[in-house]
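One protein chain is absent from this view; the other protein chains keep their places.
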Amino acid sequence: LSAISISALSEHIRSTGLENTVSGDGDITVSAVNTVEEAGPGELTFLTNPRYREVAAKSRASAMIVGPKLRSTTDITSIVCDDPYAALCVAIVKIHGHRQHPQWGISPHAWIAETARIGPNANIGPGVSIAERTVIGEGAVVYPGCYIASDVVIGDNVLLYPNVVIYDKCQLGTRVTIHAGSVIGEDGLGYAPVEDKWTKIPQVGTVEIGDDVEIGAACTIDRATVGSTRIGSGTKFSNLVAIGHGTKVGEDCLFVAQVGLAGSVNVGRHVTFAGQSGAVGHIKIGDNAKVGAQAGVTDSIPPGGSVLGAPATPISEARRHMISVRRLPEMKARLRALDAEVQRLRRLIEEKAEPRSERT
Amino acid sequence: LSAISISALSEHIRSTGLENTVSGDGDITVSAVNTVEEAGPGELTFLTNPRYREVAAKSRASAMIVGPKLRSTTDITSIVCDDPYAALCVAIVKIHGHRQHPQWGISPHAWIAETARIGPNANIGPGVSIAERTVIGEGAVVYPGCYIASDVVIGDNVLLYPNVVIYDKCQLGTRVTIHAGSVIGEDGLGYAPVEDKWTKIPQVGTVEIGDDVEIGAACTIDRATVGSTRIGSGTKFSNLVAIGHGTKVGEDCLFVAQVGLAGSVNVGRHVTFAGQSGAVGHIKIGDNAKVGAQAGVTDSIPPGGSVLGAPATPISEARRHMISVRRLPEMKARLRALDAEVQRLRRLIEEKAEPRSERT
Partner (left out) sequence: LSAISISALSEHIRSTGLENTVSGDGDITVSAVNTVEEAGPGELTFLTNPRYREVAAKSRASAMIVGPKLRSTTDITSIVCDDPYAALCVAIVKIHGHRQHPQWGISPHAWIAETARIGPNANIGPGVSIAERTVIGEGAVVYPGCYIASDVVIGDNVLLYPNVVIYDKCQLGTRVTIHAGSVIGEDGLGYAPVEDKWTKIPQVGTVEIGDDVEIGAACTIDRATVGSTRIGSGTKFSNLVAIGHGTKVGEDCLFVAQVGLAGSVNVGRHVTFAGQSGAVGHIKIGDNAKVGAQAGVTDSIPPGGSVLGAPATPISEARRHMISVRRLPEMKARLRALDAEVQRLRRLIEEKAEPRSERT
């Protein structure tokens, strides 16, 4: 890690189009970025979330990136920027750089079928297998233990971390990144029931992944029964996500860990699925929809819709239901009190009525 | 892919015992099967689910497999069959065939212990490891990166996709298929609490998998602490399924993605667990039971039972609860109205009572 002065860092951030000012001693140098709790002397920290304000006030960091609203939190040397999060990204890249991959060239310990074509400058690790007729793009990095089946197309500058498996005929666009242990194109759960037994329906479709997609670790994306399962360009998945056969996910979506979509779901663009949420098959999720954590989506969602709960309902409704349930004991008490009052009134009425009948 | 005429395909489907008729031009040829949305000229599509009727009416496919009830949907050439789904399976196999595995023989780049025995015609890829005393059946296919530990028994015609791991002493029946990255026989979460610390209980049991089982990608099936975890013949799992130690799953079950069963669960035959559902340990799930998506099963289920919700309740009850919760705001309004009415009646009664008391 190289040390950099706060003035130089400020200048560099400005050169990327982010205006900023230095408050304090610009000659201070930092050589790492760290969180407000953990940063120490010689480290740069940041404050973007007001909930960390108190912790930030006590930070032992040498300098801080902060927005104008929160700058008064601390008197340590600061880079003040209207978009402190963007400035932070620039600072992380400047100070820490990007991950350096080992350089294997084409490892003699990889197994590559004679009919496979490997693009120029590809970096293929030991223990990689690439099967018949598969095409690997220019500058692709394939870490050890990956298996790429036959008739696959891998775009330029794709990055496959260790032990990724791509089944036959799948297609990945350019600059796709897949983290360790993910599986693309396994057979979906396609069986026809025949007298209480399950007869396998060959899954002859594929998976098509667009450009600039990033898939986390240990995800599983089923190939389609026929046709294709699709992940749109720019979409990002966290870990342990399961996508069913024939499902189409649009562009620029964000799926948090452990999301599960059944088959033949149609997801629009820029949709968010929060952690452990899921959706049943054959429904449509509109553009820009947001699905809350652990939500269980059983019906289509219109564009821009926001749902929560299991079964999922629009978020305002879901919150009302939750509040209603929490108030049930209170409601029950009120019902009991009302019951008692009605009994009392009934007795009052009957008491008045009875004397009269005595008079008759 | 080989082109086939609709007449010839109809004939082939008939030869498998499925009666059918051709409506339209039987000389039309198709060379692929695809979905109603995606199929184009030269492709065969199908309509089995009425919800796709409108889309099917606009399909650009050259031909369609359809049941008698939905045949009027379109006027393109059709194969009309009472069981269109079964006919579709036959057509997919005829047109697309089954997956062809690379032929490695016994790769010189596999590591096989001297005491392991490999059956005739086994196909063992590079980077496979097979440890001491393990037996691999006739015709088994083991893709690159699989690890098969010592004292394992793998039946005939088993198919292990890349990077599958089988721990020591586990047993797989014939024709078992396991998709990439799944792990069979890892230690379960067995610890004895000793003064706030966890002391490991060696997990010395095994996993026994029956015949014709298919396990999806990235599943984990714990070995038993003692005795065995069992997966019955004919059972099919999707991806990312977790089975706890000592759990027994019966025959012909179907588990959708991300299902999790704790330890010592006893699951009967032909049970369905839908996506993201789970069950606590030491309970019994009866034959033919159905567990809904995301359900959390906390009690035994009788044979044929169908449950939903968390905690799971019989499905009719669960639906009633969901409806009740959705009507809570309405119920609350009604309670408020009733309260007001009771107040009004009380005042009426008291008004009448008071004048009298004035008279006294």
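What to note about this one:
To keep things simple, chains are lettered A and B as they appear, and every chain counts its residues starting from 1.
Please note the rule applied: a residue touches a chain if its C-beta (ideal position, glycine included) is under 8 Å from a C-beta of that chain, and two chains touch if they have at least 3 such contacts.
Please read these numbers as outputs of a predicted model, since none were measured by experiment.
Of the candidate positions B:G260, B:G286, B:P303 or B:P329, contact with the unshown chain belongs to B:G260. Residue B:G127 is the one among B:P84, B:P102 or B:G127 that touches the chain missing from this view. Here the missing chain is touched by one residue of B:I106, B:V226 or B:I315, and it is B:V226.
Contact with the omitted chain, checked across A:A57, A:I106, A:L254 or A:I315, is made by A:L254. Take chain A: the residues that touch the chain left off the picture are 32-35, 37-39, 49, 51, 85-86, 88-89, 92-93, 96-100, 102, 107, 109, 125-127, 143-145, 161-163, 179-181, 214, 216-218, 234, 236-240, 252, 254, 256-258, 270, 275-276, 293-294, 310, 322, 325-326, 328-329, 331-332, 335, 338-339, 342, 345-346, 349, 352-353. Although one chain is not shown, part of chain B still touches it, namely residues 109, 111, 113, 127, 129, 131-132, 145, 147, 150, 163, 165, 167-168, 181, 183, 186-189, 191-192, 194, 196-202, 204, 218-220, 222, 224-228, 240, 242, 244, 246, 258, 260, 262, 276, 278, 280, 282, 294, 296, 298, 310-311, 313, 317, 320-321, 324-325, 327-328, 331, 334-335, 338, 341-342, 345, 348-349, 352.
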